[in-house]
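Removed: one protein chain of the complex. Kept in place: all other protein chains.
Then we have subunit A:
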Amino acid sequence: MTVTEDPATTAPSAPEKEIGQARRRKEDAHLITGETTWTDNMVLPGMLHMALVRSPVAHARITAIDVSAAREAPGVVAVLTGQDVAEEQGSIPSAWQVTPDMVNPGHPSLAVDQVNHVGEAVALIVARSRAAATDAIELVDVDYDTLPPVLDVEEAAKEGADLVHSHLSSNTSYHFVFDAGEAGTGSDTEQAFADADVVVSRRFVNQRLIPAFMEPRSVVVQPVGDSFTMWSATQIPHILRVMAAMVTGIPEHKLRVIAPDVGGGFGGKLQVNPEEILALLVARRLGKPVKWTETRSESLMAAHHGRDQVQYIDIAADREGNVKGLRVRLLADMGAYLRLITAGTPALGAFMFPGIYKFPAYRFELDGVFTTKTPTDAYRGAGRPEATFAIERIMDELAVELGMDPLELRRKNWIDAEEFPFTTVAGLEYDSGDYDTATRRALELIGYDELREEQRRRRESGDPVQLGIGFSTFTEMCGIAPSRVLGSLSFGSGGWEHATIRMLPTGKVEVVTGSTPHGQGHETAWSQLVADRLGVPFEDIEVLHGDTAIASRGLDTYGSRSLVVGGAAVVRAADKVIAKARKVAAHLLEASEDDLEFDGGRFSVRGTPGTGMAIQEIALAVFTAHNYPEDIEPTIDADAAFDPVNFSFPHGTHICAMEVDTETGFVKIRKYACVDDVGTIVNPLIVEGQIHGGLAQGIAQALYEEAVYDADGNLTTGTFVDYLVPSAADLPHFDTDNTVHVAPGNPIGAKGVGEAGCIASTPAVVNAALDAVRHLGVRDIRMPLTPERVWRAVHEGGDGGDRATAKTNAQGAESAQAPSTGTSSTGGAL
């Protein structure tokens, strides 16, 4: 709280400091009372509806498409196939050329002569109603000449494997290497392994996940003269505008993109979707507004997936537990095509595998491999959860090998608080933190000693329910990103963010941000930032976003960048407003600028009690502009762009206590405690919410979620009956706390919190389950830890094995048979 000591500057309504207050979110009232503006709510005069005919087969040549019956169907306006749009549809863009020779086969929005995954769109129907468009799907007859599906990434990467794209010479798109020895950030890795006392090697499977955002994807395009307005349930209206313009040839200034209320994304809406491009093409052809909203079945099948890596990890150490080297070889299953950052997502992890440990040597190799599955791309954490999982799992394996306590091993090797800023073997400069303090607090929160004691008791008595404790002492890179770094990685964009502050005549404030929220609470947090900076009431601030005509510049929301980069731009803009207002205040108060103090939203003349002027009054003064200094323009509005010089590095210690029922394999989280350092906390409620949500998703990867394909390449987990997303009922109480080490790289001091829980929790949960049953001979269990896998690992050895690929009978529905996949003369076996 601010205590104003100088009576001369005590303004009548000096607001309390907003930063740090657990403000309820401004945006929630309308969200929970049904006053939302979801894209699908949009109704325009004459609006047509688009539906897609999707492939029921994983891999096939299209030999014929008969759309005549669909064209005749009631209400149908147009039916288009890939051939019809081949000349104008371009390719879905890939923003990241991971290596100079990376192979991109091109990604048509509508398949032209070949389909490469189940759910790929092969034709589109435009009709006067959604029902009419849906009815006509079944009338399109596609002949498929099937090709062998390519499903196993390790097989696909081998020489002589069946090819996904027959015009390419292999399924490998790129081979990316980071070698610390060669980069000069570490010593020779091979030598480190040759000299090591102990080497532990593991193969981990980071399974395929589905982002499963709450609001399905949806797009509406309205043609206006030669311009187009697109509403889309997207995280990235700004990037989408640039990319859609480049793909379709619609000039950028003739395209406006609006992201209205967006119901979650988790990376799943960080995409230039084929359906968005198709809606634009249809609106351009027909000159009519058109809407497309996906069904949940389409979403699970055709919206991009996440993760899906096979990880080979080797760690080297001496007998005392000092780590000597880390070697990582990844196979990333990219699915059939490169979407926006399909290629780059696993590469982002390259720099995070060393985690918080002082490895002297490090080598990372990655193959991006095509398979006949839905493309993978960003999913909450994007590259960093994969890296954190691998390093936190292998540290436990090394501890077992050395007979050391897993925490003691971590302590021995982590960066000490005094060593910050610390440049890691991957070349990143970690900004600030204190791993030990966070760990000690987390141990306290979970009641560590009692749990260990209980674990001992259960072991001794041979209790069928065993207890385990798992750690994850993690860090991540946030605040994506310094534009120059992105440039050096051949990323197709910068990483700055933009903000504008508009001071309205009545003293109200509009904050325009380029960082487009989709559920995070930007409106609340940005209001808190500006309220403190400008000294205006929280309620007087409106945050505008998500419309390229209003927020003209921006790079949107992903990678925990919004507050760290976007919020920093807002603060910079506020500082510029104050600087401009200061000139006007000096003029009106007839004082020198140097004699003015700005506090609590008021300028006052130092040493002259009772004088002064609120910044909100100055806004009116420059609006009327009757009296202002001659050498300035009559406005105190300001723009700012912020480009960070470094990433920020949140860290934390997560501890999971897990019960494992060895009779059934059922695992149950008994307790979960985490202490996260996310730098300055602007709104504790939002931070807590982000941590909880992240934990839910990270725990879900460990225990529940997995996209499973059968041997023919059908998505078996095609509905929420089989793709298990946990609810609050399945999650434990979370004991959370924070340490605060301010991030030096931005004026707020924040590090980013959007992904922390998701990145940290997965290995803590798996480590806990293993700790419970390790004495029974178990050393790995494949994620998700289904009861069956746990039971098999305990009773039969191994990692629990593959899951059967038949759907549960309770589903009563084969999504691959759903008519949105079209009818097929040869795909009937589905």
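FYI, contacts are C-beta pairs under 8 Å (C-beta built on N, C-alpha and C of every residue); 3 or more make two chains touch, one makes a residue touch a chain; residues count from 1.
Please note the rule applied: contacts and distances are computed from a predicted model.
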Q: Would you mind picking the UniProt name of the chain not drawn here, from "Tryptophan synthase beta chain", "ABC transporter permease", "Hydrogenase" or "Carbon-monoxide dehydrogenase medium subunit"?
A: "Carbon-monoxide dehydrogenase medium subunit"
**Q.** Candidate in contact with the missing chain, chosen from A:V200, A:L402, A:L596 or A:V708
**A.** A:V708
Q.
Tell me which of A:Q83, A:S187 or A:T295 is the one touching the absent chain.
A. A:T295
Q.
Just to verify: which one of A:L685, A:L724, A:V742 or A:L776 makes contact with the chain not shown?
A. A:L724
Q: Kindly note down the residues of subunit A that lie in touch with the hidden chain.
A: 130-131, 134-135, 138, 295, 297, 663-664, 666, 704, 708, 716-717, 721-722, 724, 726-727, 729-730, 786-788, 791-792, 803-810, 812-815, 817-820
